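Only one protein chain is missing from this complex, and each of the others stays in its spot.
For reference, chains read A, B and C in written order, and residue numbers begin at 1 within each chain.
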Amino acid sequence: MNHEPEQQPKGKKLHGEEVAKHNNDKDCWVIIHGRVYDVTEFKDEHPGGKNIILRYAGKDATETYDPIHPPDTLDKYLEKDKHLGEVDMNTIEKEQLDEDPDEQDRQERVRRMPVLEQCYNLMDFEAVARRVMKKTAWAYYSSGADDEITMRENHSAYHKIWFRPRILMDVENIDLSTTMLGTPVSIPFYVTATALGKLGNPEGEVVLTRGAHKHNVIQMIPTLASCSFDEICDAKKDGQIQWLQLYVNKDRAITKRIVQHAEKRGCKGLFITVDAPQLGRREKDMRSKFQDVGSNVQDTGGDNVDRSQGAARAISSFIDPSLNWKDIPWFLSITKMPVLLKGVQRVEDVIKAIECGVHGVVLSNHGGRQLDFARSGIEVLAEVMPVLRERAWENRIEIYVDGGIRRATDMIKALCLGAKGVGIGRPFLYAMSAYGLPGVDRAMQLLKDEMEMNMRLIGCSSVDQLNPTFVDTRGLSMHSAAVPSDTLGLGVYDPLVGPREKAKL
Amino acid sequence: MNHEPEQQPKGKKLHGEEVAKHNNDKDCWVIIHGRVYDVTEFKDEHPGGKNIILRYAGKDATETYDPIHPPDTLDKYLEKDKHLGEVDMNTIEKEQLDEDPDEQDRQERVRRMPVLEQCYNLMDFEAVARRVMKKTAWAYYSSGADDEITMRENHSAYHKIWFRPRILMDVENIDLSTTMLGTPVSIPFYVTATALGKLGNPEGEVVLTRGAHKHNVIQMIPTLASCSFDEICDAKKDGQIQWLQLYVNKDRAITKRIVQHAEKRGCKGLFITVDAPQLGRREKDMRSKFQDVGSNVQDTGGDNVDRSQGAARAISSFIDPSLNWKDIPWFLSITKMPVLLKGVQRVEDVIKAIECGVHGVVLSNHGGRQLDFARSGIEVLAEVMPVLRERAWENRIEIYVDGGIRRATDMIKALCLGAKGVGIGRPFLYAMSAYGLPGVDRAMQLLKDEMEMNMRLIGCSSVDQLNPTFVDTRGLSMHSAAVPSDTLGLGVYDPLVGPREKAKL
Amino acid sequence: MNHEPEQQPKGKKLHGEEVAKHNNDKDCWVIIHGRVYDVTEFKDEHPGGKNIILRYAGKDATETYDPIHPPDTLDKYLEKDKHLGEVDMNTIEKEQLDEDPDEQDRQERVRRMPVLEQCYNLMDFEAVARRVMKKTAWAYYSSGADDEITMRENHSAYHKIWFRPRILMDVENIDLSTTMLGTPVSIPFYVTATALGKLGNPEGEVVLTRGAHKHNVIQMIPTLASCSFDEICDAKKDGQIQWLQLYVNKDRAITKRIVQHAEKRGCKGLFITVDAPQLGRREKDMRSKFQDVGSNVQDTGGDNVDRSQGAARAISSFIDPSLNWKDIPWFLSITKMPVLLKGVQRVEDVIKAIECGVHGVVLSNHGGRQLDFARSGIEVLAEVMPVLRERAWENRIEIYVDGGIRRATDMIKALCLGAKGVGIGRPFLYAMSAYGLPGVDRAMQLLKDEMEMNMRLIGCSSVDQLNPTFVDTRGLSMHSAAVPSDTLGLGVYDPLVGPREKAKL
Partner (left out) sequence: MNHEPEQQPKGKKLHGEEVAKHNNDKDCWVIIHGRVYDVTEFKDEHPGGKNIILRYAGKDATETYDPIHPPDTLDKYLEKDKHLGEVDMNTIEKEQLDEDPDEQDRQERVRRMPVLEQCYNLMDFEAVARRVMKKTAWAYYSSGADDEITMRENHSAYHKIWFRPRILMDVENIDLSTTMLGTPVSIPFYVTATALGKLGNPEGEVVLTRGAHKHNVIQMIPTLASCSFDEICDAKKDGQIQWLQLYVNKDRAITKRIVQHAEKRGCKGLFITVDAPQLGRREKDMRSKFQDVGSNVQDTGGDNVDRSQGAARAISSFIDPSLNWKDIPWFLSITKMPVLLKGVQRVEDVIKAIECGVHGVVLSNHGGRQLDFARSGIEVLAEVMPVLRERAWENRIEIYVDGGIRRATDMIKALCLGAKGVGIGRPFLYAMSAYGLPGVDRAMQLLKDEMEMNMRLIGCSSVDQLNPTFVDTRGLSMHSAAVPSDTLGLGVYDPLVGPREKAKL
């Protein structure tokens, strides 16, 4: 029975006992940041599913709510008459958390974590983050689609590309700078959009904003940020430039409002995500949440009778799976920002994109989080550029690549093959999660140091000199999986070993 | 000395002590479901060898007998005068089983087995089944030929095929349905024939029948089912469709009876197995049975002097190794069901099959259980279709693939390359063994969920849109085995490690 | 000082104490099978080096001597005046062997070794042999050249060849028989020559003779057998056929005598080893002997100042490194046996061989014991046959392959590619070492069982039907070594795991 909540008299706070009564499917209140909300109806439309809401029915949900919702979420998505006013926090019964041995172990690892100077490359931040992050946060960031083959291939593909460096070039002074969509940057990478920054760091995406400013690179603001869009914009300084990553809403009015607001706030590029008509299933993430249903943004509810319908509705509430090529002219019409497609995965679509008049594409597979066995961006780039060059179209758009970039050599390879720049996401999340802003700063500086050195070693003093003759890509296109191992044969082979100790004679 | 059994007076039950006397090679009775049978002569023709019968000479063999024989076996294969009538079960001495510590461990694993909702993909059922199934049952289902290279290659081959997804297609509504031999199905897979279902679940193949009905897919009924053919037919509902998998008997009259009976019972497809003129040796299975000779259907009796002859006779008793192309017109003449060849493995034979007038082929290597180093069905498909398209024959038959399909992406790859649908076998056996019907239900639902999502992500809203441009198969044909490992070199290499803990300074 | 041994009066035995005095470099006697020999001078020309002799100076060397010298060695190679006569064995002081814990462990493994019926394939004998053989014997048999890459590649290469079986052939009756150099055999393999059979079994190579007889296959008698040539000939029965493997001696008179003796004793093929102008270094073997210098046939004496010279002399004493093409006509002139070259490794040399008039070649790399990174015989075969077919020379000689054959499928692959038959060596040594003649018998029977089954499954009822269309060799020629592993990346990857136990909720 759906009971009508009484509106709270101004100035009078609700009592915790009263809130605690509304603790079930038919009558469900929750407390967030000291305010009470009636989510009885809303919970069925909650993109993360109603189960996670019901777990906090009648209780304070702030700690779980915070990392995965921008602060303006409730104002935007819950009608005003469901905002029931403040609660007297002293009247809330504290949940008695059992001592969680896993969490105690994690705290011990945090106490003993390496100092920042022990991180010498981007993988090192991941190594530290894996040990010190909360399990569910780690699972959300680190997981990929299905068997995570594409996620791993993204970096692995760079290992199939080898250098053909030239010697005896004057490389005393190295200029790493370039431009992206007209914006000068100090080095050809940008911070790409990644969701839910507060899972890793209580301040969220603004930490990345500050890091990007320090190193004069562009940040792409994610639609699914933990911070609100305006918070992230407010965090920029001087002439700092940001871009907007966009999930297109079914309600184009909402989308139009978002885009035009971003343009007004100074965003200089609109990146429409086209590889996620449905948010991917990530089993590592799902498995980690089976016990702790904290950040359940992608639960497809496998155990639920009306699951598929529920998931479809949930997703359709903020991402439009019917988005298609016919929509592109409209985007070009509502903004003066350059419009780019993020998630292009084959040459035919790059050509279509150019014909559509967009300003660029990001060859990307969403960090391996959507379609498993999608090819790496770098492999698609190697397929795309020769075709464009044949048509003399290589300068008609800017082409970016993301996914798997961990070393400056990866970046150089992408530029040699024709990319204007590369997007880097998870590594900065890990650096931020483990060490906050100093981590992000060091991660970016390490990339610059590596880049300067490797530009010298490849024999180029500026990024415009990079071209395909510097790379050997003969191994790139081969998706080889070895013949399954000869289990019996390997089992009987007596391997050679080197000498260890003095022989007894 | 072969002594003539006295016929039992009606109504009078035999006494256990009497039965127990007939306990040797020359005079051998066994009890099954409370009835006594004289198998003195029959045991030498027993397809599973006489040893396993002798182990139960004079005793109750029901528990071992049940999973590997359909209920009508004795009626069909043992002459009536060897049916000696009922035994008074109270007079049977119970065998005192030693406590088997392996079995106790297994029971403990069963008690702690994951709940069904913890299974997120088809491999997960296998992971659970491996832990909770009886060792011999697991060995029978999971084993393959020789070094099990082909068995593993079957899935691995799919990993050499990568996607070329297209973007910005309207994928709001996804239609997974198709037809198979004219039957509409909800998704392009069928439950392929697998033997001895009761090894994994006491109800046997009817569990699969119920699962197939729930999800509106076709079940192929195996010749070597644990349930009788009629039991499996009886289990179907409404307009549910089944096919028949056929091992061809030397006695064509038996074969004809089986086929025509199936047609009468409503089967809509006849799949003649052509890759098993002799049932394969599976060493994992043989090794597991060396101690427990329970389900010895394929013992080639390596320790037996007249072994090869014995095995040949055993096999020739129900599979005809002389079956050949000249027999095909006869099959077409005895049934109106579409006739398909199951186990075709090269393009030359697909062409022959078309010329013969059959209605389809299954590119299959029998789940890797017959010829090791047979290529995967998907690789054969990639060889077959271009040749058929060249002749414009690609629509003259329906082509199916089985072996190694574990993910919806595998299914999509097969359809992109030209398959009408795919057969899935072991995963449903594992789901059924671990969780019964709910397991099968969830396994099928997971496939549907994966399929719907991945159709969206590849940019297709119905299965007829799938075509070869969506896949990159450049790596598929290469059976590479790396140069043997550099044992000494790997032994001395000091691998890089990330930071773990704070350095002591 | 080299002191002149007194000749022993007839009938009077030497006393152990007397013998024990001759225990040094300058005066060195040894006892073998109760007889005393003065090896003071001989030891410097001993092919196995003098150190191993000096270890037994003045003592009984029988146990170490036996496995590595045919019984007629001393008669052949030590002048008669160094044969000092019998010693009274009661006067010999027994060496008090310390309890060797390794040997005790081995004895325990022997006690618990699997019964023969637990071996289901040729690798299984190797698995047992590795556990129950003496360490030095195992090291001698199992070792290969340098990094043992070629040794392992020999089998691995077969894994790059996959089948294209045909279906619906009448395969009721399978005929495995063929002929080799005119001799009818029951199955297309022969027992190839391997040295020092008594290391594994006290009876030595005659065990293989008996096994070959039982299964009607040919045995190739090794020059370096532990049994004498005549012992091995004497062991044959009925019309059993043997071949002779020949290391060519610098002294052609000796070689001529050996060849003509073999012909007289009924040998039907002369296989001249051409891949061993110098016996290979095998480091696993050398390392195992550093402590126990027992069977030191290949010590290159790395620690010895005049080492290389010493080794060269040692080797030149029985193998002629100057053997070359000009010598071949001479071999054809001294015998009516067919002459074959064993160890041919490239197509140019096969052509030369044909032009020389020899009757066949064995494509072989000496079991990976000579030149590391020599290609596998099967790969060379795939290179050779198309060239011969182009010239229509494919029937001018018989081509054999050895190395790495472990499964009937390997044999079938070689035959498909054009080999007349295959040689198998180590597997029979392992079977003989672990189980004696019954082991060899079972190993051969398993090959026959596998062969019959796999012939059926590939769709051929006799070996002459095998041809290249049955195999897919596209992967064969590629010697790929993966990019070195991404140590840091693999170190941080958090692998997916299946469900194990019920989640705590």
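We adopt the following convention: contacts are C-beta pairs under 8 Å (C-beta built on N, C-alpha and C of every residue); 3 or more make two chains touch, one makes a residue touch a chain.
From a predicted model like this one, the values you see are computed outputs, not experimental measurements.
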item: Chains still shown that are in contact with the chain withheld from the display; value: A, B, C
item: Touch with the omitted chain, as defined above, among C:89, C:254 or C:497; value: C:497
item: Absent-chain contact - pick from C:275, C:452 or C:472; value: C:275
item: Option touching the unshown chain, where C:344, C:440 or C:492 are the choices; value: C:344
item: Contacting the left-out chain in the complete assembly, out of C:239, C:321 or C:386; value: C:321
item: Contact footprint on chain C, counting only the chain that is left out; value: 112-115, 118-119, 123-124, 126-128, 131, 146-147, 149, 274-278, 280-281, 283, 286-287, 290, 300, 302-303, 307-308, 316, 320-325, 327-328, 341, 343-346, 348-349, 352, 370-375, 477-484, 486-489, 495-498
item: For chain A, the residues touching the chain missing from this view; value: 116-118, 120-121, 147-149, 152-153, 156-157, 159-172, 407, 409, 413, 442, 445-446, 448-450, 452-454, 456-458, 469, 472, 474-475, 478-482, 487-488, 491-492, 498-503
item: For chain B, the residues touching the chain missing from this view; value: 121, 123-124, 126-127, 130, 138, 142, 147-148, 152, 155-156, 159-160, 283-284, 287, 290-291, 406, 475, 480, 483, 486, 488-489, 491-494, 496-497, 499, 503-505
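Throughout what follows, only the chains that are shown with their structure count from here on.
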item: Superposition of chain A upon chain B: rotation angle, C-alpha, nearest 5 degrees; value: 90
item: Centre-to-centre distance between chain C and chain A (centres being mean Cα positions), rounded to whole Å; value: 60
item: Centroid spacing, where centroids are CA-atom means, of chain B and chain C in whole angstrom; value: 43
item: In chain A, residues with contacts to at least two other chains; value: 123-124, 126-127, 147, 283, 287, 290, 480, 483, 486, 488-489, 496-497
